[in-house]
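Down below is the structure, laid out as structure tokens.
Let's look at chain A:
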Amino acid sequence: MYAAELVGVTKRFGPVLANDGIDLAVARGEVHAVVGENGAGKSTLMSILYGLHRPDAGEVRRDGHRVVLRSPTDAIRHGLGMVHQRFRLFPGLTVAENIVIGAEPVRKGRLDRAAANEAVAALSERYGLRADPSALVGGLPVGVRQRVEILRALYRHAEVLILDEPTAVLTPGETERLFEVLRTVAATGVSILLVTHKLSEVLAVGDRVTVLRQGRVTGRFTTSETDADELVNAMIGRSLTPPVRRRAHAPAGDPLLEVRDLTVRDADGVARLSEVSFTVRPGEIVGLAGVAGSGQRELIDSVTGLRGAVPEVLLTGTPVKAGRDPRVAYVPEDRHGRATAPAMSVAENVLMGAQRDLASRWALPRAKVRARARDLVDRFSISAASVDVPIGALSGGNAQKAVLARELTRPSTVVVAEEPTQGVDVGVRERVHDLLRAARDEGAAVLLQSSELSELRDLADRILVLYEGRVVAEFPGDATEKELGRAMTGATG
Partner candidate 1 sequence: AETAEAPPAKSIILITPNPVGTNSFLQLGVKGAEAAAKELGASFKLYESKDPTSIAQNVDAAVRAKPTVIVGISFSFDDVFTTVPKANPGQQFLQVDSCAKEQAPNLACVSFKEHEAAYLAGVEAGLLSKSGQIGVVAALDTPFIHRWIEPFFAGATSVKPAAQGTPLYVGGSNPFSDPARAKSQAQTLTGRGVDLIAAAASGGNPGVFEAVAASGGKAFGVDVNQCALSPGNVVDNVLKHVDVAEHAAIKEIFDGRTGGVKVYGLAEGGVGVNALGDDLASSGCTVAASPDVVAKVKQTRDDIFAGKITVADPLQS
Partner candidate 2 sequence: MAGVLTATAPVLLAALGGLLCQVAGVFNIALEGQLLWGAFVAVVVSDLTGSAWTGVAGAVAATVVFSALLSGPAVALRADPIVVAVGLNLLALGLTAFLMRQIFGSGGTYSSPELAGLPDLGELGLDVPVLREQSPLVPVALLLVAVLAFWLTRTRSGLRLRAVGQHLDAAQAVGLRVSGYQHGVTLVAGALCGLAGAQLSLGNVTLFSEGMSAGRGWIAVVAVMLSGVYPGRLLLACLLFGVAEAFGFRLQGAGLPQQAADAAPYVITLAALVLAAVARRRRRSYEHA
């Protein structure tokens, strides 16, 4: 008997058939990975299991019994827990409050804070999920926030835990810790459903895998009996071409990006970056590694001009301009917060930055805007119903391609890419990498920040490691993950 089963689940959103007769079964204590391209229907399927969507057909079973889930409340009652990719946390409440909410300990009619804190402490102890119960969630790093989400589900006695792309926002270290936790949790008999795009993770932590493609199941594997190629084949219907490390020509010429002795302090006078210096030459990809919060944000904001005019940053030999220096193409990590305005149309999103070029005087003809957008959609094979739909309605991968399309078609010489493949499927990832390489080959200087070391190793010519605001090491592109990992934790040598 399975802990949870989805049987013949079908779900339509208007013309889109998001799930088409999907069967999926998870055993007790199993870590079950769900993979697939962007838009394959993974999130939809998980949402159905968690009562956020009602299926058009098919049913959900728990421990062999059919259950009707009208809302998350029903799902929670049936022992289901979910960790959403975009966290569902209350920033103004403490860790403990976020965890116990909905099932709070009460004493004499009052909220029993002490009991809540104790319960949370005990729970974190038991699963090795460390989090200070009395800290406000709003100020916590993403990794800790995710732990809070997991703890919440465990606190509510979830027997089936759904995680939608949990590692997309984590650093390698955090990911490793998360996997340990998942194994511990699974060992206590909890079933885990793990949605991810990273096949290495599937192979590392999953017991079994279900592959979705265009709303249907295209493969079921036991991880010990499969490999990445087979999974990719099931996902995108073809194999990936092996990455080409070949370059058009060796980096040469004067640096397009030069950072000299850059120190950035926050309002309290604490140095966030100290004496950072490096250069990126035309035709070169320089990788930026480091655990989250090592100064990447400050460095990138300085390089792009978003921190104002910074005299220590030189683009093609002259200081960076305040606002947004047009000489930089910038693919930000925060897709919905910074890179797009989700409620605006695809056309208007890809317009940003080019609006003045497209305008004749002040007039911005809609036809031109649309035509340009259609052209980009075609060239970058973005799948969107039309260029007039809100970009927020695109799947993550397609939104990311749109951002790349916009940025890489800017007439700029420096490209800054920040976590460019976060949350996108292997097919898109391959395409994104191709685009970055193409930019490099055309003579751009590329600064690539990624928490995925394999990505850095695939693309970068050199890798700089940031630690506590300093560049503590520089490696060639083929450095081992072990070397890089050591440097990222500040271990010198």
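Behind the choice of candidates: all candidates are chains of the complex that A comes from, given by their letters.
Things to note:
Just so it is clear, contacts are C-beta pairs under 8 Å (C-beta built on N, C-alpha and C of every residue); 3 or more make two chains touch, one makes a residue touch a chain; residues count from 1.
The shown structure was predicted, so the numbers you read here are calculated from the model rather than taken from an experiment.
Here chain A touches, in this complex, candidate 2 (chosen among 1 or 2). Chain A contributes residues 52, 71-73, 76-77, 82, 84, 87-93, 97, 101-102, 104, 106, 109-111, 152, 264-268, 270, 272, 298, 307 to its touches with candidate 2 in the complex.
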